[in-house]
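As you look at this complex, bear in mind that one protein chain is not there, while each of the others sits in place.
Entry: chain A
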Amino acid sequence: MKCVIGGGHLRVFGRAIHAIARISDEFWFDPVEKGLALRSVNSSRSACAYIFFSSMFFQHYCWTAGSKSCQREKQLPLPCKLIIKSVLPVFRCVNMLERNVEKCNIYTNINDRHITFQLICKHGIVKTHNLTFQECDPLQAVFAKHMCPNVLKLQSRLLTDIMIHFPMSQEEVTLAVTPMKVCFKSYTEEDTDFSKAMHTEIQLNPDEFDYFQVGVDSEVTFCLKELRGLLAFSEATSTPVSIHFDRSGKPIAFSIEDMVLEASFILATLSDIENETASEQPPRFSQGQDSKSEKTSVDRDSNSEAIASRKPQWNGNSQNTELVAPRSPLAKQEIKIIPKISNKDTTGTEGTTITETDDYTMLEARPTHFDYHKSKLLHTGIGFCTWCITCVVSYLYKYCIFQFHSLFFGAVSFKEKDAINHILHSLATASDTEEDSVNMQRSQVL
(Lines give C-alpha, C1' and ligand atoms only; values in the text may rest on other atoms or scores of the structure.)
Protein backbone atom coordinates (compact mmCIF):
# COMPACT_ATOMS: atom_id res chain seq x y z
CA MET A 1 0.00 0.00 0.00
CA LYS A 2 1.28 3.40 -0.85
CA CYS A 3 -0.52 6.69 -0.91
CA VAL A 4 0.40 10.34 -1.10
CA ILE A 5 -1.66 13.06 0.52
CA GLY A 6 -1.23 16.61 -0.71
CA GLY A 7 -0.73 19.50 1.68
CA GLY A 8 -4.30 20.79 1.40
CA HIS A 9 -5.88 17.45 2.17
CA LEU A 10 -3.55 16.72 5.02
CA ARG A 11 -5.59 18.82 7.41
CA VAL A 12 -8.65 16.74 6.61
CA PHE A 13 -6.72 13.53 7.14
CA GLY A 14 -5.26 14.83 10.39
CA ARG A 15 -8.68 15.78 11.67
CA ALA A 16 -9.93 12.32 10.76
CA ILE A 17 -7.20 10.76 12.89
CA HIS A 18 -8.10 13.07 15.76
CA ALA A 19 -11.81 12.26 15.41
CA ILE A 20 -11.06 8.55 15.46
CA ALA A 21 -8.89 9.03 18.52
CA ARG A 22 -12.02 10.04 20.39
CA ILE A 23 -13.42 6.58 19.93
CA SER A 24 -10.63 4.34 21.04
CA ASP A 25 -6.92 3.88 21.60
CA GLU A 26 -6.64 1.71 18.55
CA PHE A 27 -7.79 1.93 14.99
CA TRP A 28 -7.62 -0.08 11.83
CA PHE A 29 -5.90 1.14 8.75
CA ASP A 30 -7.68 -0.73 6.03
CA PRO A 31 -6.62 -0.08 2.43
CA VAL A 32 -9.00 -1.45 -0.21
CA GLU A 33 -9.08 -1.11 -3.94
CA LYS A 34 -11.26 1.99 -4.02
CA GLY A 35 -9.58 3.81 -1.22
CA LEU A 36 -8.41 3.82 2.32
CA ALA A 37 -10.68 3.12 5.27
CA LEU A 38 -10.00 3.98 8.88
CA ARG A 39 -12.09 2.13 11.44
CA SER A 40 -12.34 2.14 15.16
CA VAL A 41 -14.51 0.57 17.83
CA ASN A 42 -14.27 1.45 21.48
CA SER A 43 -13.57 -1.15 24.12
CA SER A 44 -17.13 -1.22 25.39
CA ARG A 45 -18.43 -1.54 21.83
CA SER A 46 -20.72 1.39 22.28
CA ALA A 47 -19.19 3.58 19.62
CA CYS A 48 -17.80 2.83 16.24
CA ALA A 49 -16.25 5.04 13.59
CA TYR A 50 -15.67 4.48 9.92
CA ILE A 51 -13.95 6.99 7.68
CA PHE A 52 -13.33 6.21 4.05
CA PHE A 53 -11.09 8.20 1.75
CA SER A 54 -11.63 7.40 -1.89
CA SER A 55 -8.57 7.05 -4.09
CA MET A 56 -9.38 10.47 -5.52
CA PHE A 57 -8.61 12.03 -2.16
CA PHE A 58 -4.97 11.14 -2.64
CA GLN A 59 -2.41 12.53 -5.03
CA HIS A 60 -1.42 8.97 -5.63
CA TYR A 61 -3.02 5.81 -4.36
CA CYS A 62 -1.91 2.25 -4.80
CA TRP A 63 -3.50 -0.35 -2.62
CA THR A 64 -1.37 -3.35 -3.54
CA ALA A 65 2.08 -3.87 -2.26
CA GLY A 66 3.53 -2.28 -5.37
CA SER A 67 5.64 -3.75 -8.15
CA LYS A 68 4.36 -6.56 -10.35
CA SER A 69 7.27 -8.73 -9.30
CA CYS A 70 5.70 -9.11 -5.91
CA GLN A 71 4.47 -12.47 -4.85
CA ARG A 72 0.76 -13.00 -4.77
CA GLU A 73 0.35 -12.84 -1.08
CA LYS A 74 2.10 -9.56 -0.86
CA GLN A 75 -0.36 -8.03 -3.24
CA LEU A 76 -3.15 -8.32 -0.78
CA PRO A 77 -3.44 -5.26 1.31
CA LEU A 78 -3.49 -5.96 4.99
CA PRO A 79 -5.68 -4.19 7.42
CA CYS A 80 -3.35 -3.11 10.13
CA LYS A 81 -4.27 -2.24 13.63
CA LEU A 82 -2.38 0.75 14.91
CA ILE A 83 -2.24 2.32 18.31
CA ILE A 84 -3.69 5.77 17.98
CA LYS A 85 -1.26 7.16 20.52
CA SER A 86 1.60 6.48 18.16
CA VAL A 87 -0.12 8.00 15.13
CA LEU A 88 -1.35 11.14 16.84
CA PRO A 89 2.11 12.72 17.19
CA VAL A 90 2.52 12.48 13.43
CA PHE A 91 -0.54 14.66 12.99
CA ARG A 92 -0.21 16.49 16.27
CA CYS A 93 -0.90 20.06 15.29
CA VAL A 94 -3.29 19.89 12.39
CA ASN A 95 -3.19 23.57 11.52
CA MET A 96 0.60 23.58 11.53
CA LEU A 97 0.58 20.65 9.16
CA GLU A 98 -1.10 22.63 6.49
CA ARG A 99 1.50 25.36 6.72
CA ASN A 100 4.63 23.28 7.14
CA VAL A 101 4.01 20.07 5.30
CA GLU A 102 4.03 19.86 1.54
CA LYS A 103 2.92 16.28 1.29
CA CYS A 104 2.64 13.07 3.22
CA ASN A 105 3.58 9.63 1.97
CA ILE A 106 2.09 6.63 3.69
CA TYR A 107 3.30 3.18 2.81
CA THR A 108 3.43 -0.21 4.39
CA ASN A 109 6.36 -2.50 4.52
CA ILE A 110 5.11 -6.01 4.99
CA ASN A 111 8.50 -7.57 5.48
CA ASP A 112 9.35 -5.74 8.64
CA ARG A 113 5.76 -5.08 9.72
CA HIS A 114 5.95 -1.34 9.60
CA ILE A 115 3.78 1.37 8.28
CA THR A 116 5.66 4.50 7.36
CA PHE A 117 4.31 8.02 7.54
CA GLN A 118 6.69 10.33 5.79
CA LEU A 119 6.08 14.06 5.98
CA ILE A 120 7.87 16.21 3.43
CA CYS A 121 8.09 19.57 5.14
CA LYS A 122 9.21 23.04 4.29
CA HIS A 123 12.95 23.79 4.27
CA GLY A 124 13.55 20.32 2.84
CA ILE A 125 13.03 18.63 6.20
CA VAL A 126 11.80 15.06 5.99
CA LYS A 127 10.11 13.42 8.96
CA THR A 128 9.81 9.69 8.81
CA HIS A 129 7.78 7.75 11.34
CA ASN A 130 8.03 3.99 11.15
CA LEU A 131 5.22 2.55 13.24
CA THR A 132 4.75 -1.06 14.08
CA PHE A 133 1.37 -2.53 13.41
CA GLN A 134 -0.56 -5.64 14.09
CA GLU A 135 -2.29 -7.39 11.26
CA CYS A 136 -5.88 -8.22 11.96
CA ASP A 137 -9.30 -7.93 10.44
CA PRO A 138 -11.24 -4.92 11.53
CA LEU A 139 -14.50 -4.91 13.39
CA GLN A 140 -17.44 -3.63 11.47
CA ALA A 141 -20.70 -2.29 12.70
CA VAL A 142 -23.81 -4.03 11.50
CA PHE A 143 -26.20 -1.21 11.09
CA ALA A 144 -28.61 -0.56 8.27
CA LYS A 145 -28.89 3.16 8.03
CA HIS A 146 -31.58 3.02 5.36
CA MET A 147 -33.90 1.15 7.74
CA CYS A 148 -34.02 4.07 10.14
CA PRO A 149 -37.37 5.85 10.22
CA ASN A 150 -35.82 9.14 11.27
CA VAL A 151 -33.34 11.00 9.12
CA LEU A 152 -32.11 14.51 9.70
CA LYS A 153 -29.57 16.31 7.59
CA LEU A 154 -28.06 19.62 8.58
CA GLN A 155 -25.00 21.73 7.98
CA SER A 156 -22.12 20.73 10.22
CA ARG A 157 -21.73 24.38 11.13
CA LEU A 158 -25.27 24.40 12.53
CA LEU A 159 -24.72 21.22 14.49
CA THR A 160 -21.48 22.63 15.89
CA ASP A 161 -23.31 25.78 16.92
CA ILE A 162 -25.86 23.65 18.74
CA MET A 163 -23.32 21.50 20.52
CA ILE A 164 -21.24 24.47 21.61
CA HIS A 165 -23.94 25.34 24.12
CA PHE A 166 -23.40 22.14 26.04
CA PRO A 167 -20.58 22.43 28.57
CA MET A 168 -17.56 20.20 28.03
CA SER A 169 -18.50 18.35 31.20
CA GLN A 170 -21.78 17.31 29.62
CA GLU A 171 -21.32 13.68 28.73
CA GLU A 172 -24.61 12.76 27.15
CA VAL A 173 -27.31 14.60 25.29
CA THR A 174 -30.81 13.64 24.32
CA LEU A 175 -32.18 14.24 20.88
CA ALA A 176 -35.98 14.34 20.86
CA VAL A 177 -37.90 14.54 17.60
CA THR A 178 -41.51 14.89 16.53
CA PRO A 179 -42.67 15.84 13.04
CA MET A 180 -43.10 19.38 14.35
CA LYS A 181 -39.83 20.05 16.10
CA VAL A 182 -36.38 18.80 17.02
CA CYS A 183 -34.91 19.28 20.45
CA PHE A 184 -31.40 18.74 21.76
CA LYS A 185 -31.24 18.71 25.56
CA SER A 186 -28.76 17.78 28.22
CA TYR A 187 -29.22 14.38 29.73
CA THR A 188 -28.99 14.08 33.47
CA GLU A 189 -29.29 10.92 35.46
CA GLU A 190 -32.25 10.58 37.72
CA ASP A 191 -30.25 10.69 40.90
CA THR A 192 -28.41 13.86 39.98
CA ASP A 193 -28.78 16.74 42.36
CA PHE A 194 -30.91 19.08 40.31
CA SER A 195 -29.97 22.13 42.30
CA LYS A 196 -26.44 21.76 40.97
CA ALA A 197 -27.14 20.54 37.49
CA MET A 198 -27.53 22.85 34.53
CA HIS A 199 -30.08 21.89 31.98
CA THR A 200 -29.68 23.06 28.41
CA GLU A 201 -32.31 22.66 25.77
CA ILE A 202 -32.17 23.77 22.16
CA GLN A 203 -35.21 23.55 19.94
CA LEU A 204 -35.10 23.61 16.19
CA ASN A 205 -37.72 24.02 13.55
CA PRO A 206 -37.86 21.45 10.72
CA ASP A 207 -37.02 24.31 8.32
CA GLU A 208 -33.53 24.47 9.74
CA PHE A 209 -32.69 21.11 8.27
CA ASP A 210 -31.51 20.33 4.77
CA TYR A 211 -33.52 17.13 4.97
CA PHE A 212 -36.13 16.23 7.54
CA GLN A 213 -37.85 12.89 7.91
CA VAL A 214 -39.40 11.77 11.14
CA GLY A 215 -41.21 8.44 10.97
CA VAL A 216 -41.43 7.79 14.71
CA ASP A 217 -41.47 10.24 17.58
CA SER A 218 -38.42 9.34 19.58
CA GLU A 219 -35.98 10.42 22.21
CA VAL A 220 -32.47 9.09 21.98
CA THR A 221 -29.61 9.72 24.38
CA PHE A 222 -26.01 9.35 23.22
CA CYS A 223 -22.49 10.32 24.21
CA LEU A 224 -21.20 13.71 23.12
CA LYS A 225 -17.50 12.93 23.17
CA GLU A 226 -17.44 11.04 19.90
CA LEU A 227 -19.77 13.47 18.19
CA ARG A 228 -17.48 16.36 19.04
CA GLY A 229 -14.69 14.58 17.22
CA LEU A 230 -16.81 14.06 14.15
CA LEU A 231 -17.84 17.69 14.16
CA ALA A 232 -14.25 18.90 14.21
CA PHE A 233 -13.61 16.62 11.26
CA SER A 234 -16.68 17.68 9.29
CA GLU A 235 -15.75 21.29 9.81
CA ALA A 236 -12.51 20.63 7.93
CA THR A 237 -14.47 19.14 5.04
CA SER A 238 -17.45 21.54 5.32
CA THR A 239 -19.97 18.87 4.46
CA PRO A 240 -23.48 18.45 5.90
CA VAL A 241 -24.06 15.86 8.61
CA SER A 242 -26.80 13.24 8.31
CA ILE A 243 -28.31 11.73 11.42
CA HIS A 244 -30.04 8.36 11.16
CA PHE A 245 -31.81 6.97 14.18
CA ASP A 246 -34.72 4.98 15.48
CA ARG A 247 -36.26 4.65 18.92
CA SER A 248 -34.25 4.86 22.09
CA GLY A 249 -31.96 1.92 22.58
CA LYS A 250 -31.26 1.59 18.88
CA PRO A 251 -28.00 3.04 17.63
CA ILE A 252 -27.71 6.48 16.13
CA ALA A 253 -25.49 7.20 13.13
CA PHE A 254 -23.88 10.49 12.26
CA SER A 255 -22.48 10.52 8.78
CA ILE A 256 -20.92 12.85 6.30
CA GLU A 257 -20.38 12.28 2.63
CA ASP A 258 -18.30 14.10 0.12
CA MET A 259 -17.00 13.53 -3.38
CA VAL A 260 -13.81 12.02 -2.04
CA LEU A 261 -14.66 10.78 1.41
CA GLU A 262 -17.37 9.45 3.64
CA ALA A 263 -17.52 8.98 7.36
CA SER A 264 -19.98 7.54 9.79
CA PHE A 265 -19.88 7.42 13.55
CA ILE A 266 -22.33 5.00 15.10
CA LEU A 267 -23.13 5.45 18.75
CA ALA A 268 -25.15 3.38 21.17
CA THR A 269 -28.10 5.10 22.77
CA LEU A 270 -29.58 4.66 26.19
CA SER A 271 -32.88 2.91 26.43
CA ASP A 272 -35.74 3.10 28.88
CA ILE A 273 -35.85 0.22 31.28
CA GLU A 274 -39.64 -0.17 31.21
CA ASN A 275 -40.22 -0.93 27.58
CA GLU A 276 -37.12 -2.97 26.98
CA THR A 277 -37.72 -6.43 28.33
CA ALA A 278 -39.73 -7.48 25.33
CA SER A 279 -37.48 -6.19 22.65
CA GLU A 280 -34.27 -7.85 23.63
CA GLN A 281 -32.25 -8.91 20.64
CA PRO A 282 -29.44 -11.37 20.26
CA PRO A 283 -26.09 -9.92 19.32
CA ARG A 284 -25.14 -9.93 15.69
CA PHE A 285 -21.73 -10.60 14.43
CA SER A 286 -20.10 -9.50 11.29
CA GLN A 287 -17.33 -11.33 9.62
CA GLY A 288 -14.94 -8.60 8.54
CA GLN A 289 -13.02 -9.80 5.52
CA ASP A 290 -12.68 -13.37 6.39
CA SER A 291 -12.99 -14.90 2.97
CA LYS A 292 -10.18 -12.77 1.73
CA SER A 293 -7.88 -13.49 4.54
CA GLU A 294 -8.14 -17.22 4.04
CA LYS A 295 -6.69 -16.98 0.60
CA THR A 296 -3.15 -16.69 1.76
CA SER A 297 -1.17 -18.52 4.27
CA VAL A 298 0.54 -15.36 5.39
CA ASP A 299 -2.73 -13.84 6.24
CA ARG A 300 -4.14 -16.79 7.99
CA ASP A 301 -1.09 -17.14 10.15
CA SER A 302 -1.16 -13.59 11.15
CA ASN A 303 -4.84 -13.80 11.86
CA SER A 304 -4.51 -16.73 14.10
CA GLU A 305 -1.66 -14.95 15.79
CA ALA A 306 -3.78 -11.96 16.32
CA ILE A 307 -6.60 -14.06 17.63
CA ALA A 308 -4.29 -15.95 19.87
CA SER A 309 -2.98 -12.76 21.28
CA ARG A 310 -6.45 -11.56 21.97
CA LYS A 311 -7.67 -14.81 23.34
CA PRO A 312 -6.38 -14.44 26.86
CA GLN A 313 -8.35 -11.28 27.13
CA TRP A 314 -11.51 -13.08 26.24
CA ASN A 315 -10.71 -15.88 28.57
CA GLY A 316 -10.21 -13.33 31.23
CA ASN A 317 -13.62 -12.04 30.52
CA SER A 318 -15.26 -15.34 30.57
CA GLN A 319 -13.69 -16.08 33.88
CA ASN A 320 -15.02 -12.90 35.25
CA THR A 321 -18.41 -13.36 33.81
CA GLU A 322 -18.62 -16.87 35.09
CA LEU A 323 -18.38 -15.39 38.48
CA VAL A 324 -21.77 -13.89 38.06
CA ALA A 325 -24.09 -15.67 40.39
CA PRO A 326 -27.52 -17.00 39.51
CA ARG A 327 -30.17 -14.36 39.73
CA SER A 328 -31.82 -14.52 43.08
CA PRO A 329 -34.82 -12.67 44.37
CA LEU A 330 -32.55 -10.98 46.83
CA ALA A 331 -30.89 -9.15 44.04
CA LYS A 332 -34.09 -7.41 43.19
CA GLN A 333 -34.48 -6.24 46.72
CA GLU A 334 -31.09 -4.76 46.62
CA ILE A 335 -31.84 -2.85 43.49
CA LYS A 336 -34.60 -0.96 45.09
CA ILE A 337 -32.45 0.33 47.83
CA ILE A 338 -29.62 1.41 45.70
CA PRO A 339 -30.78 4.52 43.89
CA LYS A 340 -31.13 6.33 47.16
CA ILE A 341 -27.42 6.33 47.74
CA SER A 342 -25.93 9.42 46.28
CA ASN A 343 -23.17 8.63 43.87
CA LYS A 344 -21.40 11.82 44.83
CA ASP A 345 -20.16 10.13 47.98
CA THR A 346 -18.76 7.14 46.25
CA THR A 347 -16.20 8.59 43.94
CA GLY A 348 -13.38 7.49 46.17
CA THR A 349 -13.81 3.87 45.26
CA GLU A 350 -13.72 4.47 41.58
CA GLY A 351 -10.33 2.89 41.10
CA THR A 352 -11.29 -0.59 42.12
CA THR A 353 -14.80 -0.81 40.93
CA ILE A 354 -14.50 0.55 37.47
CA THR A 355 -12.17 -2.13 36.27
CA GLU A 356 -14.48 -4.83 37.44
CA THR A 357 -17.57 -3.45 35.96
CA ASP A 358 -15.82 -2.85 32.73
CA ASP A 359 -15.28 -6.56 32.40
CA TYR A 360 -18.85 -7.41 33.09
CA THR A 361 -20.35 -4.98 30.76
CA MET A 362 -17.87 -5.23 27.98
CA LEU A 363 -19.98 -7.72 26.13
CA GLU A 364 -22.84 -5.34 25.89
CA ALA A 365 -23.07 -2.20 23.93
CA ARG A 366 -23.47 0.57 26.41
CA PRO A 367 -22.55 4.16 27.03
CA THR A 368 -19.57 4.04 29.27
CA HIS A 369 -20.19 6.60 31.92
CA PHE A 370 -23.71 5.63 32.60
CA ASP A 371 -22.81 2.23 33.89
CA TYR A 372 -19.91 3.37 35.90
CA HIS A 373 -22.03 5.53 38.08
CA LYS A 374 -24.58 2.86 38.71
CA SER A 375 -22.07 0.17 39.42
CA LYS A 376 -20.00 2.38 41.63
CA LEU A 377 -22.84 2.94 43.92
CA LEU A 378 -23.84 -0.63 43.84
CA HIS A 379 -20.49 -1.74 45.09
CA THR A 380 -20.05 0.76 47.82
CA GLY A 381 -23.61 0.64 48.94
CA ILE A 382 -23.42 -2.97 50.00
CA GLY A 383 -19.77 -3.36 50.78
CA PHE A 384 -20.50 -4.88 54.17
CA CYS A 385 -21.87 -8.14 52.92
CA THR A 386 -20.18 -10.34 50.39
CA TRP A 387 -23.33 -12.28 49.65
CA CYS A 388 -25.07 -9.13 48.66
CA ILE A 389 -22.29 -8.29 46.33
CA THR A 390 -22.76 -11.41 44.31
CA CYS A 391 -26.39 -10.55 44.00
CA VAL A 392 -25.55 -7.15 42.84
CA VAL A 393 -23.24 -8.47 40.26
CA SER A 394 -25.97 -10.60 38.88
CA TYR A 395 -28.24 -7.62 38.93
CA LEU A 396 -25.66 -5.68 37.08
CA TYR A 397 -25.44 -8.31 34.44
CA LYS A 398 -29.18 -8.38 33.99
CA TYR A 399 -29.33 -4.69 34.05
CA CYS A 400 -26.87 -4.42 31.25
CA ILE A 401 -28.62 -6.96 29.13
CA PHE A 402 -31.96 -5.32 29.46
CA GLN A 403 -30.99 -1.78 29.40
CA PHE A 404 -28.34 -1.83 26.77
CA HIS A 405 -29.61 -4.42 24.47
CA SER A 406 -28.42 -2.52 21.46
CA LEU A 407 -25.77 -4.97 20.49
CA PHE A 408 -25.35 -3.67 17.08
CA PHE A 409 -21.90 -4.83 16.45
CA GLY A 410 -20.02 -7.81 17.55
CA ALA A 411 -16.88 -9.77 17.28
CA VAL A 412 -14.58 -10.28 14.37
CA SER A 413 -13.78 -13.89 14.09
CA PHE A 414 -15.42 -17.21 14.61
CA LYS A 415 -13.19 -17.89 17.51
CA GLU A 416 -14.35 -14.86 19.30
CA LYS A 417 -17.90 -15.65 18.53
CA ASP A 418 -17.37 -18.99 20.14
CA ALA A 419 -15.85 -17.31 23.10
CA ILE A 420 -18.93 -15.23 23.56
CA ASN A 421 -21.25 -18.15 23.24
CA HIS A 422 -19.20 -19.88 25.81
CA ILE A 423 -19.53 -16.96 28.14
CA LEU A 424 -23.22 -16.72 27.76
CA HIS A 425 -23.54 -20.41 28.29
CA SER A 426 -21.48 -20.37 31.41
CA LEU A 427 -23.48 -17.50 32.77
CA ALA A 428 -26.51 -19.65 32.81
CA THR A 429 -24.81 -22.46 34.66
CA ALA A 430 -22.78 -20.68 37.23
CA SER A 431 -22.01 -23.13 39.97
CA ASP A 432 -21.65 -22.76 43.69
CA THR A 433 -17.92 -22.96 43.60
CA GLU A 434 -17.76 -20.08 41.25
CA GLU A 435 -19.91 -18.13 43.58
CA ASP A 436 -17.48 -18.80 46.33
CA SER A 437 -14.65 -17.56 44.27
CA VAL A 438 -16.60 -14.41 43.71
CA ASN A 439 -16.96 -13.92 47.38
CA MET A 440 -13.29 -14.33 47.94
CA GLN A 441 -12.31 -12.05 45.16
CA ARG A 442 -14.76 -9.40 46.18
CA SER A 443 -13.78 -9.33 49.75
CA GLN A 444 -10.21 -8.77 48.74
CA VAL A 445 -11.19 -5.84 46.68
CA LEU A 446 -13.51 -4.22 49.13
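Basically, a residue touches a chain if its C-beta (ideal position, glycine included) is under 8 Å from a C-beta of that chain, and two chains touch if they have at least 3 such contacts; residues count from 1.
As a convention for this text, contacts and distances are computed from a predicted model.
K.L.:
Match the chain absent from this complex view to the correct UniProt protein name in "Ribosomal protein S21", "Cell cycle checkpoint protein RAD1", "GTP-binding ypt5" or "Vacuolar fusion protein MON1".
P.N.:
"Cell cycle checkpoint protein RAD1"
K.L.:
For the chain not shown, which residue from A:43, A:95 or A:130 touches it across the whole complex?
P.N.:
Considering all chains, including the one not shown, the answer is A:130.
K.L.:
With the missing chain put back, one of A:85, A:165 or A:199 would touch it. Which one?
P.N.:
A:85
K.L.:
Just the residue numbers, please: which parts of chain A touch the chain that's not shown?
P.N.:
Interface residues of chain A facing the absent chain: 83, 85-86, 89, 92, 96, 100, 114, 123-132.
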